[in-house]
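One protein chain is absent from this view; the other protein chains keep their places.
Then we have chain A:
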């Protein structure tokens, strides 16, 4: 994924969706609860953290490192957007 396409909230969401569905080999709607559906094992959960940090050059620390922030593609998008200071739609 290139950083250029990832600077908008939309681009971030698209990039995260691509990564997650590639790894779980299934379509992943942005609001699907990844933990409830058993898609995300505890090991993969941490890979998500590391991946987001590397792909978007952010550091996810302290209170941000909680499962609620990784529960859905939407939640991850909001987290990355906030850490990168990207404008987000009010409902994101």
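The working rule: contacts are C-beta pairs under 8 Å (C-beta built on N, C-alpha and C of every residue); 3 or more make two chains touch, one makes a residue touch a chain; residues count from 1.
We take it that contacts and distances are computed from a predicted model.
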item	value
UniProt protein name of the chain not shown, from "Cytochrome c oxidase subunit 1", "3-hydroxyacyl-CoA dehydrogenase family protein", "ABC transporter permease" or "NADH:ubiquinone oxidoreductase, NADH-binding (51 kD) subunit"	"3-hydroxyacyl-CoA dehydrogenase family protein"
Where the unshown chain meets chain A, residue by residue	23, 41-43, 45-47, 49-50, 65-67
